[in-house]
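Only one protein chain is missing; all other protein chains are in place.
Lettered A, B and C in written order, each chain numbered from 1.
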Amino acid sequence: MGKTAIRTICKVDFDKPASEQPQLHNRWHPDVPFAGTIKDGETVKIECLDWTGGQIKNTDDADDIRNVDLTKIHYLSGPFEVEGAAPGDVLLVEIMDVQPFQDQPWGFTGIFDRSNGGGFLDEIYPSAAKAIWDFEGIFCSSRHIPHVKFAGLIHPGILGCAPSAEVLAEWNRREGELIAANKLKDRDVALPPQPLNVHAGSADTEIKEKVGREGARTVPGRPEHGGNCDIKNLSRGSKVYLPVHVPGAKFSVGDLHFSQGDGEISFCGAIEMAGIITINFKVIKNGVADLGLTSPIYIPGPVEPQFGPGRQIFFEGFSVDQHGKQHYMDVTVAYRQTCLRVIEYLRRFGYNDYQIYLLLSCAPIQGHVAGIVDIPNACTTIGLPMDIFDFDISPAAIPAKKLDMVNCAFETGVSEGKVVTDAGKNSEFSFGGGMTYKECAD
Amino acid sequence: MGKTAIRTICKVDFDKPASEQPQLHNRWHPDVPFAGTIKDGETVKIECLDWTGGQIKNTDDADDIRNVDLTKIHYLSGPFEVEGAAPGDVLLVEIMDVQPFQDQPWGFTGIFDRSNGGGFLDEIYPSAAKAIWDFEGIFCSSRHIPHVKFAGLIHPGILGCAPSAEVLAEWNRREGELIAANKLKDRDVALPPQPLNVHAGSADTEIKEKVGREGARTVPGRPEHGGNCDIKNLSRGSKVYLPVHVPGAKFSVGDLHFSQGDGEISFCGAIEMAGIITINFKVIKNGVADLGLTSPIYIPGPVEPQFGPGRQIFFEGFSVDQHGKQHYMDVTVAYRQTCLRVIEYLRRFGYNDYQIYLLLSCAPIQGHVAGIVDIPNACTTIGLPMDIFDFDISPAAIPAKKLDMVNCAFETGVSEGKVVTDAGKNSEFSFGGGMTYKECAD
Amino acid sequence: MGKTAIRTICKVDFDKPASEQPQLHNRWHPDVPFAGTIKDGETVKIECLDWTGGQIKNTDDADDIRNVDLTKIHYLSGPFEVEGAAPGDVLLVEIMDVQPFQDQPWGFTGIFDRSNGGGFLDEIYPSAAKAIWDFEGIFCSSRHIPHVKFAGLIHPGILGCAPSAEVLAEWNRREGELIAANKLKDRDVALPPQPLNVHAGSADTEIKEKVGREGARTVPGRPEHGGNCDIKNLSRGSKVYLPVHVPGAKFSVGDLHFSQGDGEISFCGAIEMAGIITINFKVIKNGVADLGLTSPIYIPGPVEPQFGPGRQIFFEGFSVDQHGKQHYMDVTVAYRQTCLRVIEYLRRFGYNDYQIYLLLSCAPIQGHVAGIVDIPNACTTIGLPMDIFDFDISPAAIPAKKLDMVNCAFETGVSEGKVVTDAGKNSEFSFGGGMTYKECAD
Partner (left out) sequence: MGKTAIRTICKVDFDKPASEQPQLHNRWHPDVPFAGTIKDGETVKIECLDWTGGQIKNTDDADDIRNVDLTKIHYLSGPFEVEGAAPGDVLLVEIMDVQPFQDQPWGFTGIFDRSNGGGFLDEIYPSAAKAIWDFEGIFCSSRHIPHVKFAGLIHPGILGCAPSAEVLAEWNRREGELIAANKLKDRDVALPPQPLNVHAGSADTEIKEKVGREGARTVPGRPEHGGNCDIKNLSRGSKVYLPVHVPGAKFSVGDLHFSQGDGEISFCGAIEMAGIITINFKVIKNGVADLGLTSPIYIPGPVEPQFGPGRQIFFEGFSVDQHGKQHYMDVTVAYRQTCLRVIEYLRRFGYNDYQIYLLLSCAPIQGHVAGIVDIPNACTTIGLPMDIFDFDISPAAIPAKKLDMVNCAFETGVSEGKVVTDAGKNSEFSFGGGMTYKECAD
């Protein structure tokens, strides 16, 4: 008799603090209570807040980014019980749709301040900055990065099933060891359990305290369950195969992105938004063993925006850093260099470095591991689609008169003039003795 | 009056040692003499030997791989003078075609022995192995990895312009520092200049000795000129923008690949072949400054094999290694884990690990940097096209009866039974105290 | 300060007859009053009824299809005034999004009875039939055509600007001549103005009567303005360039399709639905002359579902009809034959002919004009994506056990057994003396 409207299993309230909404939570822990039950085979809609729970506003300064409280994030919707799911099964999650709320057609991309979150290029770009994006149907554009418009490859940044107690203990062990080995460094290398601002859904006080003590932070993705994998292609139509670790699966989802580039390089780099995700759930009994599954796998949907291979400029980066230092087969260094190559290239059209850094984080760029065996240089590439710009950025283009590129939003006290913009060899960095990512001992 | 056959500027001789052919060379150095002159705007054909200069044979054992002489490689064709090119210019190189020789329709993929070259997974797979590929038109297949056939994304592994003396000195400085810092390790971290088996084209003795003393090895790609970038998408129709460092450009090319996967993970991981590349050359005066070019950029051609997004399985890997150790934002570790996930998945269809390792290296897999900011876990993905197999490898497939998967070629003394095949947690590694890539100090 | 919800310029009411809603109309005429005003550059949402104005129900019989009142259709939303648009201008219409109503996630595909509308294959398939499609996010599936699921290439079947009085007169002249030349035939060859059930929006009685007398029917697309072009790729992200014939443009839109195959062969062949279209409007002054525009042109958006070329089976058809008669370069005959080839091919998997006829009409098949010059045979092809089926339909597939294919909905008195299903040479047609399309004199 035809489908009636699809059941919404989780609603969010924009007029109430995220921390007071029992169908949300912000830690991974097996004891967070179920927020609803889904049948095997059912399709449901799940509403989600943006990952910060509403801390970021639609404004032209970035003080909210500067001051974001990272103990609170990410607010996820769930966990949901999937009937019949048991440890050792695989939960097949088909993403039928992701949409922003119709009356809130906007999102944000942020660069965190180096002292509060940082990002992939924070040694060079240490200040907080922000771009607001307006949505019109499948497209987005920004008053902070003009002359750009593109279709969102919309997706959830986070989805996964809760860890078992054993899996959680293993996470805490190995991340604890990394933290211990780096405790004198001026950079957080991982985030330990944090009771402050813990949100354990509808849990009672005792459980909530336990979740605060033990619960894994939502920031990293982890191999056993996926979680915050931030995979830009995990968009509409994708099928994700998730290992189940606890009875009922305890599936959670959140951190919806209107778009993201490979790497999400500025950390808050996607176009972050609140929205609604429609998911179909199926249980594959004994799937973990049958599929030989250690980490999630997925198959993309058929509707990725496509530009044609010949409409992308690819930039190459190698594991020699901006100080001329040779690193050994370090893809992380190579990818950072590749990002810098894009920034250098786009400068000539009038954008400043922070605008490009933001754009790289959220536009549908392709980041490839090109060569990983030619010692000592790993090589990565980034493909930048030319057709997201409303002017010609090809190498043949002559940027005759500069377009007005305005600027992105900055934290108070920072302006374009003061920003460190030269990523090249002769740059004068505004911070001293900064530890690079690389210099953290594993 | 219409085109006659395109000029072949470089022919190779299969009956003569590579070292005796003056139009070839195997080091980067500004003093290697020109091997021919190309007009600005001209299209020429350039024949190339395979990168080893013919050391690998079409056989069913891998002793030739085991014993490959790495002091000799890579044999490049050139260097060629491009009229009008000067330092600061950009050489625009359009790859009009790449073809194997019609009477030699085969190539090889090798896994180097850990003690002679190694590869990205050599801690786990230390033995030499080989697969021979037969070409039929655009397709290849292998008696060593049956039930697979795919169209080659054919390309040169190496192309670039010679370094200036200054650029070469910088290469030797920074790579020398890396070598010095790691000299007690049991692994080569970079290859210093090597007089043994140097080939400087038509140079006289004095120049040849100088090239031997100073010349950069061809193994790594380097940011200043590209070189051995091993980018699989640099195929037919691609336009590459190469910085020019010396008068006349001194362009060289070689290391032709019938196909390669992102990363070329087994080092000799592409389908290596001899062949003919057709290139159009154009000089862009002052291009380095005008384009803001620090490293090469390229725009792919329009004819990449395409599978549709929904016909690829994507595997996820994170920077937690197979020993359970948490690494900090290490994309190299994450990519290695992603490779292992593919190996674990394909095992159930009857392939052994070395076959999959070889296949991963040469089939057109997509390797993406997915998330690089969620401390401490970098996340990478690999997309494996399902349609290169002649049976169903989708998660829905039931591998009822095992197909006969034969085996790849191994070095003498190694057989499938003795090979270390378990990359999982409980594996018993056959080597002790192996230094990981990661453990080399930068 | 960021976008608030996009303005909805036209709402529809499901509880009121379409004929009583003044923002709708069902004839093309320059005198239909404006239903709203849009600024040059503005983006608005426009709600639309399904093309029949709600005549078709979500049921398992096709009597509603059998009895559809074609004097009423199509109900279009509009016409809207676009500020600044004048005759000779081009209206650039960018389709930002098309969505079904969230609480009505279903649509229908119909085969009209030969005596009431007919369709492209009505000589062979004369009965009314129907399939109901359920929407889940970007995907649809049907209880009447099981084992099929695909992503909608969602689009409007009709959009265009009102004709001027001169253009309208030309339409009536040329179509009147065709009708006059064929008046003794048993088939309608075109639909003349029809006062019965005319809906002229908010027009007063006098205007309404004039529109009834003169107004062009909405069934055919016409070169001067596009109109009912039924182009399946005119989906999200498309930019359409529409000639303007009257001051203010008088733009109308409707006939939303969740999906359609090239040709929309069963006439009511798309997945017809009510929904909401989001459009951005821009006026290009003097565009008709500047662009040399006689008919609309468009540029598709970047998000078409893609299957990969190697995942489609292409069928070939020629201008020799099913009676063995040779037609001269007749693409219409060739395309009909190509449709029959698909039907014959899919039969072996258990679908009946009406199910396939419906599927061909609405699934994203590619219909190409392949060869049009090799006298006397035009050749067309249809590409059928294999991946919309949940079982293997490739030529290599062995349809071992028949799946349960249920059936589509039929008009009362018709069941599968009585339906004429043999399109081959020996078929016994259930109707006598049927005039073929071809036999109508032009």
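In this text, a contact is a pair of C-beta atoms (placed from the backbone, for glycine too) under 8 Å apart; a residue touches a chain by one contact, two chains touch by 3 or more.
Note that the coordinates shown come from a computational prediction; the quantities given were computed from them, not determined experimentally.
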| item | value |
| --- | --- |
| Selected residue (touches chain absent from view) among B:Asp97, B:Glu170 or B:Glu209 | B:Asp97 |
| Residue, one of C:Val12, C:Val32, C:Cys379 or C:Val414, that touches the chain absent here | C:Cys379 |
| Touch list for subunit B against the chain that is not drawn | 1-6, 43, 58-60, 95-97, 102-106, 132, 134-139, 151, 236-237, 278, 280, 301-307, 387 |
| Residues in subunit C touching the chain absent from view | 119-120, 170, 174-175, 177-178, 182, 188-191, 219-223, 226, 228-233, 237, 241, 262-267, 269, 284, 290-302, 304, 308-310, 312-318, 320, 324-332, 335, 337, 340-341, 344-345, 347-348, 366-381, 394-395, 424, 437-438, 440, 442 |
| Residues of subunit A in contact with the chain not shown | 306-311, 387 |
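The rule is short, and it goes like this: only the chains that are shown with their structure count from here on.
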| item | value |
| --- | --- |
| Interface sides of subunit A and subunit C: same vs different residues, half threshold | same |
| Most widely separated chain from subunit C, with each centre as the mean of CA atoms | B |
| Magnitude of the superposing rotation for subunit B and subunit C (Cα, nearest 5°) | 180 |
| CA centroid of subunit A to CA centroid of subunit C, Å | 41 |
| Of all residues in subunit A, the ones touching two or more other chains | 237, 301-302, 304 |
